[in-house]
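FYI, not all chains are in this one, though none of them got moved.
Letters A and B mark the chains as written, and numbering starts fresh at 1 in each.
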C-alpha cells in the first residue's frame, strides 16, 4: 500500500533545522508508516542561506517569510526551529491555519506564552508536539518502561543534571546566530529553559508531576557584548540553576544545570531510586542504562550496564544488530516515527503542547523561586 | 633514636573502635614517627565484650567506666568511639584532665554541644582532632592539593553526594548497638550528621566556607521499633537531606545524602568545576581521581582516570608499588600519622574540634532550613 504524503514546512535552518530535516528524510527508510514526509519548503529571512540549506536537504522551495508556509495549501505540518521568542506567534498562526505544529523545545519563553499556544492548538484540534527529543533515546524509553511497569516499587529519589562548559569565556557574546541562547529576550531564560527543561520533561515523563520546589540560579558573567548591537550589555539569563523539589508520588528531586562545568560537553544525567532497584543514564554514553536490581541473589548484585542495542529494546528492532550503536540524531527520527504513528492511531505519543506547558511552568517556578529565595508551587 | 610511647585509651569497641585500633597498631610499621602508639586500655560497659576486644587488639587492660581512663596516669590520649550523645561529656572531661582527645565524627549532636567541646580543648590546650577520615584518602588529599595550587582557577561549582540503601526496610529498628544512628536521641540527626557531615567537611577543606543554604529533608519511614524499648516510636531523624548553598568564594554547592538510594552502599562522591579544569572522586573507587585539564591540546582532552597509587601521590610512598591499591582503613592510619606528626611539630594537621564545629554548624543550618523552608546563614 502506497504511503500518504506528509508535507513539511520547515521554519529555520540552524542546528535544529538540520536535526529535524534529517529525521524527516530518514524515518521512512527504517520505519513502516502510513505517511511519507516530503520536504516541501523551508522559510528563513536570509534567502541565500535558506537556499543552500534547501539544496543540501532537498526542500522543494524557499520562502523568506514564514507566513507563506502557513498560508501554503500544500503544506500539512509546520516545524518550528527558530529561537524561543518566535515560537508562540508562529505556532498560534499555524494552528489557526489548521496545520499540524511541531515546535522546538522549550514550548515558549514562559508559561504565559505557552498557555496561548496550548489554547490555539487545542481549539484548532491539530496534531502537535514539542521536540523533547531525549525521551526517544532508546535507553531513556527503556527506563520509562521499567519504571512504569512498577519494577522499582515505591520511588524515593530522582536526580538529574545537565552540564556544559561552553560559555565560561567572557568573550562569548550574547544574541545573534549561534549565541541567542545567552540573550534573555530571545531565549526567555538561560540554562533553565535550554537544559533543565530537558531534565524536567524527562523527570515528569518518568516519575510524574512535581508539586513544589526551591531553586538557586547564578549569572557568573554579568556583562557580555551583544552580537547584533555590538554593545556590552547586562546578561539577563541564568548561567546555572539548581533545584530541590517534591514529586507528587512522594519522592524527592534534585536538579542542576550549568554551562560552567568544565569538561562536560552535554552531560545530561538522570537517576531514579526505588524500593527494589535503581536506574541511571547519561547522554555521553547514550546507548547504556545502568540498572541495579535488588532482587538478584546478594553476592552477585551490582550495577548492570545494559548496552541498549538489542532488537527487543525500544526502537532498536528498526536499526542494526546487537552491539551496534545509534546516536543523538536517532532520537529525532524516533520522535517523527511516533508522531506519524499518532496520526494513524489518532493518539498523540507526546509530549503535546499541553505536556510541554507543564515543563515550562516548572521552569517559570524555578526562576521565580530563585528570585524570591523561597519554596514555590511548581504549577 | 627510639620512639616515645603514646599511650591510648579507647572508649568504645564498635566498628569505629576496630578501625581506630587498626590504625594505632599499624601506623608505626609504615610511617617513621617520633611516637609509637601503645594500646593501653579500652573502656566499655559490657566487660566480656570489652575483654574480647582487648584480647583481639592487644589492649593491656579493660575498664567498664570510661572515667577510669580519663583518671589514669598512664594514658596520654583518649579516643572516643561511642555514639554521638556521649561525645561532649567524655571529650570535655578528657580535656579537663589534660588528655589529648580524638573524637569520632560528627563532633557532637549539635553546635551547642560542640561549642562547649571546643572551649574545653582550647582552654586545656590539648591536641585534638575529629575523625573525618576521608580527608586522608590519598585521592581526596590529591584533589585538595591541586585545588589549593590554583590549577583550577576560579571555582564555579561543587557537588557532593553520600548515598546508601541500608534502612529502606521498615523492619530496621532504631536505637541499640548497630542502629543507634536511627535514634534521634543518640545521633542528634540522621543522614545529615552521619553522611552529609563527611561531604561538608571535605567541601570546606577543599573549597572553603559555606555562607548560606537552603535544604530539604525527609523521613520516609515514620515509625520504627526501638531496639532497646521494643516499642514502635516516631522516627526523629532525617532519612534523606538535600542542600543548595553558596560558598564564600562565589561558587555554588549542591549536596545530597540518603539511606534510600538502592544500589549504593557508601557512595560518597564529590566534584569541583573550575575555570581551567575539574576534579571528581567517589568512595566506591577510592584510589581514583577523575581529572579534566582544559589546557591540554583540544583533540586529546578528556577526563583522565588517575590511579592514585604512585610513590609521589599523597601517603603512597609509604605503602606498596604503583598499581597496587590501598583501602578504606588506610585513611585512618594516615590520620593517626598526621596527628602524631602534629605532636612533633606542634601544628595540628586538622580537622581540629574547631574545624569540625564549622561542619556541625552547617549541619544544624541544614536541619533548621529544612524545618523552616527558608534560606538560612550557614554559620
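For the reader, a short list of remarks on this structure follows.
Basically, contacts are C-beta pairs under 8 Å (C-beta built on N, C-alpha and C of every residue); 3 or more make two chains touch, one makes a residue touch a chain.
Since this is a predicted model, take the numbers as computed values, not measurements.
Copy number for the full complex in this structure file, with 2 chains shown: 4.
Convention: only the chains that are shown with their structure count from here on.
The distance from the centre of chain A to the centre of chain B, with each centre set as the mean of the Cα atoms, comes to 42 Å. Residue ranges of chain A in contact with chain B, taken from their complex: 152, 156-157, 159, 163, 165, 168, 214-216, 218, 220, 240, 242-244, 246, 252, 254, 256, 258, 260-264, 273-278, 292, 294, 301, 303, 373-375.
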